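Report on the structure given below.
For this view, one protein chain was removed and the others were kept in their places.
Up next, chain A:
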Amino acid sequence: MPYLGDEHTVRELRRALSNPNVQADHLRYRNTIHRVIRVMSQGQDVSGLYSEMVKACATVDIVQKKLVYVFLCSYASLNPELSLLVINTLRKDCSDHNPMVRSLALRNMCNLRLPGLSQYVQQPLTVGLKDKAACVRRVAVLGWAKIHSLQPNTEMDVAVVNELYGLLRDPDPVVMVNCLRALEEILQEEGGVAINKPIAHHLLNRLKLCDVWGQSEVLAVLQRYRPRGEDELFDILSLLDPALLSHHAPVMAATLRLFLSLCSTLPAVCMSALERARGPLLAAAGSTSRELRYAALCHIQLLLRSEPGLLGEHYKRFFCGYAEPPYIKQNKMQVLVELVNDDNVAMVLDELRGYCTDVNTETSQTAINAIGSIGRSYTDRCLAILTGLLGLKQEHITSAVLQTLRDLVWVCPQCGDAVCSALEGWEDNLQDSQGRGALLWLLGVYGDRVTGAPYLLEDCIDGVRSEVSAEVKTELLTATLRLFLSRPAETQDMMGRLLVYCIEEEVDMCVRDQALLYYRLLHCGIEEVRQVLQGGRRSDPSLGPLIGRPPEPISQWASIFNTLEPLTLGASTVGNSDPVTPKLSTLTPNTLTSNAEAMTPTPGDPHLPDCSSGALSLSVSPALTPEEFERLWLQLEKGACLEVCVACPVPRCSPEGLQVALQLVNIQTLAFTPPNTHPWRVYLYTHTSHISTKTPHTLILAELLHTGGEGEKEEEEEGEEEGEREEEGEKEGEGEKEGEKEEEEEGEGEKEGEEEGDKEGEEEGDGEREKEKGLLVVMRQHPGDQTALRGFLSVLTTVLHTLSTHTACTYTA
C-alpha cells in the first residue's frame, strides 16, 4: 500500500468511510479506520479524510473512538473549523457515566491544540478537577497545563491555581504529581511551584506511594526547598536515605542529586551519600540495557572527578565485556585510567593490553592512549607494553603508539631512552598522517640518539611531493632542522633539498612560510637556530608540569548530575580522534587530603575573597593540559596582555599548599619551579564569567614571576648553596632569560605606573623596597576583557597576601 500514490489511497479510503454499508457494520467500519491510521503512521498525508473521520467520532465503540482521536489530534491544526464539530461530541462524552470515556474525551479535547477552542474546554476541565474518578482528575490537572502552553501569555485564573494547590493533597498519588507538573509549567515565570515547609513535608511523606516516575519527579522539584535548620535537614535526609539504594536508576539518581544539592555545604554528608549510592550505580553500570550502562558510566566519571578513590577496589567491574559496543568499552577504559593505584596497576595494564588488539580501531587506539596516560605515573611498565605493541606491525596500532609515546616523553622526559631504543632500526612506512607526524617529531627531538634518523627523514623528504598533509610537512621541516643541529653533516644536503622544494613548489602557504622562516633563520647563524628550535622544546626545563588533577569540589558537577549533559560530554571526547587524555594523580590522595586539611583555616579567613559573591565568577573547568596551556600562552603573546607588579613576598608554603589554596578560589595551578629557586615562577589559569552581564566567558593565563629585584645576586648565591639540583647549563640559560625579563619588567613597570596609576598607585609608590619583594604577574587573556582581568588580579593578590600572612604566623608560632 505505501507504494501506491497518496491520492489514490486517500480516495479509496474516503469511499470506504462514507459507504453506508461499511458504517452500518461496526467491525468493518473499525477496520477501515484502522487502515487510515496505519497509512498515517507510515508518514503519508491523509488529512483530506478529516471530515469523514469527524463523523466516525460519534460512536459508542471505545476502540473506534480512540483510533479516531489519534487521527483528529494529528490533523486538527490543519482543519480548525471542522474541529469545532468534534468539540460537541467531546463535550457530550465529558458527561458520560463511564470514567474512561470522560477521561478520554477530556484528554483529547486539550490535545487538539487549538487556541481558539480553549473557551469551550475550560468548563469541562473545571468540572473534571472535581470528578470522583481519579483518572479523570489526572487528565484534567494536566489539561490546565496544556491550555497554558497554548496561550502562554494569558494570565491564569487564580482560582484554578489555588484549586491545583489544593489537589496536591489528592488521595491519588498520580494526581498529586500531575499537580506539581502542571503548576511548574503554569507558574514558570514565577519560578515554578512554591515549595514551603508544609508542602515539602507532605510530598516527602507521600513519596513512597508514588511509582518510580512520580518519585523522581517529586525529588527533582524538592531541590528547590531549603530546610530551615540542621535538624530538619537531617530528618529529610534520613527519610530519603533508603531511596539512595533503590535499584531503579532514575530514583537513585534523583535522590543523589537532591542529596548533593541539600548538603552542598556539608561535604562529609555528600561523600557518604556518594558511597551509599555506589552500589546501585555499579549495578546500573552492569545493567542488561546497554544504554543504561552508558548513562551510568558517564555519571561515574563525574563522581570520580571529586572522589578518585571511591571505586578503586571495584576496578574489575569496569573490565570490558567481549561483546560490548565500542562506545561502552572506551568509556570503561576512561574510568579504568582513573582507578589505577599501586595494587591494581598490573591487572589493569594486563587488561588494557588485551584491548589494544581489538577489532575496532578506535577502541584499540583508546586502549593505547589509556596505557599512555597511566604511563605518566607507572612509566616503566607502560613503556614495556607500548614498545611491545610496535612489534605487532599493525598500522593503526603503530600510529597510536607513536602518538602516545610523543605525548608521554613530553611529560616524562626520562622515557627518552626507551623511546630511542624503540625507534632504533625503524623501517615501517606509516600511512596515517597523525602517526607520521608523531614519528617525525620524535626523530627530530631524539635524532642525536637514533642512528637511523637521517635515513628515515631522507625517505620522507624524497616522498614529500606525494605528501598531502600540511601538518606532516611542517613537522618534517622542524624535524629536519632539529636533526641538522645535532647531525649537520648527514642532514645538510637533504635539508637543502627540502627547503628548496617547500619554498619554490609548495602550494600550502603555511608550509611555505615556515620554510622561508627557517631559511632566513639559518642565515642568522646556527646559534639563533639552536635557540629558537631547542628553546621551543620546553620553555623552562626546570618546570615539571604538575601532573595530577586534584579532586574537584562536588559542586563543580552537581548541577549537571542526572541531566543529559554528561552523556553528550562523553560523546564529544570519545568521538574525537585525538581524545583528551585524562590526567593521572601522581600525588597520592592521602597527601592531597592532608594538605587540604592543613589549609582548611583559610576559607574562614576574612581576607579570602568569596568568588561567588562578586559579579565575577571563576572556574577551573574545562581543564587545560600543559600542552594546551603552552600553545595558548605563546599564541596570546600579542593579544590581551597585562603585566602588574604586586607587592607581596613569595609565599613560603609548599607548592602543593599554594595549589590547594588557589584551588579554593577556582584558580588552577599548572606548573611551578621548586620553592627556593630563582627566578621562581608559577603558571596559572582560570576561566571567568560575569554573573550579571552577558559578557562571554574568558580564559586567563597567568605567570607569577619572582626575580628577586636588586637583591638578586645574593639570593642567587643562596639558591646555589641551598639547592644543587639546578644544573649548570640550565642556570646559564635562565640567567640570560632573566636578564631579558628584568629589562622588560623595568620598562613595563614605568609604563604601567602611568597606565594603572590610579589602581596600583600605592603599591607602585613604594618604589625600591617593593621591587625587591614584589611578584610580577603576567596575564594573558582570551578574549580580552579588562574588568575580568582586574577581578582576577584582586582575587589572586588577596590569596597571596593571605598565604604569606598565614604562613608567617605559622612560622612565628
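Rule of thumb we're sticking to: a contact is a pair of C-beta atoms (placed from the backbone, for glycine too) under 8 Å apart; a residue touches a chain by one contact, two chains touch by 3 or more; residues count from 1.
Throughout what follows, contacts and distances are computed from a predicted model.
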Tell me the UniProt name of the left-out chain, picking from "TRASH domain-containing protein", "Glutamyl-tRNA(Gln) amidotransferase subunit A, mitochondrial", "AP-4 complex subunit mu-1" or "60S ribosomal protein L33A". "AP-4 complex subunit mu-1"
Out of A:Gly309, A:Pro326, A:Gly452 or A:Pro553, which residue would touch the omitted chain in the full complex? A:Pro326
Of the candidates A:Asp25, A:Glu291 or A:Asp380, the residue in contact with the absent chain is A:Glu291
Considering the complete complex, identify which of A:Leu187, A:Leu245 or A:Leu521 is in touch with the unshown chain. A:Leu245
What residue numbers in chain A mark contact with the hidden partner chain? 34, 37-38, 41-43, 62-63, 66-67, 70, 74, 100, 107, 110, 113, 135, 138-139, 142, 145-146, 149, 174, 177-178, 181, 211-213, 216-217, 220, 245-250, 252-254, 279-280, 282-284, 286, 288-289, 291-292, 294-296, 298, 314, 316-317, 319-324, 326-328, 330-331, 347, 350-351, 354, 357, 359-360, 362-363, 391-394, 562-568, 570-571, 574-575
